[in-house]
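The structure appears below as structure tokens.
As you look at this complex, bear in mind that one protein chain is not there, while each of the others sits in place.
Chains: A and B, in written order; residue numbering restarts at 1 for each.
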Amino acid sequence: MTVLSVSDLNVSFSTEEGRLLALKNVSFDVPERRIVGIVGESGCGKSTLINAVLGLLAKNGRIDSGSILFEGRSELTSLGPAQMRALRGVRISTVFQDPMGALNPVISIGQQMVNIQYRSKRSKAEKIALAAEMLKQVRIPDAEAALARYPHEFSGGMKQRIAIAMALMMEPSLLIADEPTTALDATLEVATIELLKALQEKIGCSVLFISHHLGVIAELCDDVVVMYAGEVVERGTTRQVFNDPRHPYTLRLLECDPARQHERTRHLPTIPGEIPDLRRRPEGCIFAPRCHRRHAACAAAPPDIDVGRGHVARCFLADRPEPAEATA
Amino acid sequence: MSEAVSEPPAARSGYLKAFRRVLREPLGLLGVTLVVLMVFAAIFADVLATTEPSRIAPRDRFLPPGAEHLLGTDQLGRDLFSRVLHGGRIALSVALGATGASLSIGIVLGLIAGYGPRWLDNLMILVFDAIKSFPTVMLALSFVTLFGPSLTAVVLVVVIVNVPGYARIIRTQTIALKTAEFVTAAQSMGASTARILRVHILPNVVGPILILASMDIPVVIAIEAGMSFLGLGVRPPTPSWGSILNDGFANIRETVWIVVAGGMPIILTTLGFTFLGETLRDIFDPRLKAR
Partner (left out) sequence: MSGDPILKVDDVEVAFPVGRIGRRSSILGVAGVSFEVHRGETFALVGESGSGKTTLARAVNGLQAISRGTITFEGRRIDGLARQAMKPIRKRMAMMFQDPVGSLSPRMTVGDLVTEPFRIHGLEDRNLKDETARLLALVGLTRDFANRYPHQLSGGQARRVGVARAIALNPTLIIADEPTAGLDVSVQGEVLNLLNELRERLGLAMVVITHNLHVVHHIADRVAVMYLGRFVETGETEAVFQAPAHPYTAALLSANPEPDPDKARDRIALPAEVPSLLARPPGCEFHTRCPWAEARCSREVPARRDVGGRRVACHFPLAPGARPPPRKERPHV
């Protein structure tokens, strides 16, 4: 069963200077029990995508077309606010970059974790027990005592783990994690990712993991979706995309990661140029101005080409990859 | 190296852009119109007034508005239109002058309190709180006692009452900005405290205050009118909207027009500045960016 299926999603915002097309024909799937990563840089539309899924688009945004199918039966684009509220926190939950987005500073975390369970029929004692159990799962030391404490008494890394515990407590089918480790130190990030992985296996939920940190995506995710300027330029399993990138942007992005460079070099690769103004989207391929492989055909919008076993790239040259030496 | 991205040129100044946006809002347009009207009338009072505001004509008392006396006459036969125009001069010069003075003093004190050493901040807050705990009327009475009923007393009262409020706001913003990275960057370049306050902090904290000030102007006008109404402000025969109101109130049985003449300009000016201020505030509210 596919937990989340996004098809041809188009989202735009009305601004003072015109209509801004934030997402264009975005399609990807999150199968059951899989971790899907979304990789992209600033302006790629990841936040808009999450907001669209959660029904939290700003007032000046709207879903122009497309579908977001959840658990094979709920069409999220047509649900009203009350129905979305019923889903959020129960079937779909989120963890954000800043744990204080989930933690109320004036309520003890135990109380917050009990409050989250308000829809459940359990007794208060059972709710407290579940809360303590979740804290133990995320390795918060001295879990029972921790219930009585307030968010500010915990360090950043611990707060994030508490936020993860809160998100997974109701055993959702989909966890959306938006840059959950970006603000954490590297060594902390490692521990948090391992935790997330362990919990995901245990609970059996799917995870949509958004990050710009390629190393973490490679390690954690089963599948990956690469976004650029509001479009999905490539998707597939992590192995497919990282070992055999078929879209020039993916290729260049991987090249740019300093961790990928083994020898010391005085000149690091970059991708020249900037993302285009999304209020004036060009007709053709959105990456063409910055692409080292652009040619005449790129003046038209490229199709999604399947290069085998679900590995899709939105590029005319997707099935004609460059030989390895040429990309040095 | 990256080439410049072609982009529409930045607006000359943020203020010009804001002004144009104000004009696009109906209330904003109305506000600006009223304010401009009032200021124009005040500046050109001499030219626009049909007669001398203090000229007494006992035979023409209590005339309703007509061709010769646009707003009628008061209990001494004085032309109300002329009195209102000249009263406007007083009202607006007090309003703008006193507000200007309060702003300047408030900004300076606020910057010092926010950026300076802790003990100075504590001391200044103490003084501000002490001032704010005085009821305005009492303050007014004390100053009138000291300086006699006069414009000076009014202005002083207004300034003293307004300074703590502005200073407080500037102080809070300054404290917030003190630790901003661009301020640290300026310090690391060797900028003096005066330069940091003037170039880096002041322009970034002054915005909200200007909006508040424009919404405070009606309050100042009301204070002046109130004091004059009570006889504590300008002395007769100098016309003031407040004293016209007073005359109107005393003679309400004879005619209603004096009250109207005194009250209307106050209402119009208040509305004008309030609409203007609120429109400005709405424009600068980041949450309402989208349309």
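Just so it is clear, a contact is a pair of C-beta atoms (placed from the backbone, for glycine too) under 8 Å apart; a residue touches a chain by one contact, two chains touch by 3 or more.
None of the values given here were measured: they were computed from a predicted structure.
**Q** Check each of B:64, B:148 or B:203 against the chain that is not shown and name the one that touches it.
**A** B:203
**Q** Using the touch definition up top, pick the residue from A:45, A:66, A:157 or A:172 that touches the left-out chain.
**A** Counting the whole complex, the residue in contact with the absent chain is A:157.
**Q** I need the residue numbers on chain A that touch the omitted chain, in ascending order.
**A** 41-42, 155-158, 185-192, 194, 212, 214-219, 238-239, 242-243, 252-254, 256-261, 264-271, 274
**Q** What residue numbers in chain B mark contact with the hidden partner chain?
**A** Output for chain B: 1-4, 7, 9-10, 14, 180-182, 184-192, 195, 199-200, 203-204.
To be clear about the criterion, only the chains that are shown with their structure count from here on.
**Q** Taking each chain's centre as the mean of its CA atoms, how far is chain A from chain B in angstrom?
**A** 51
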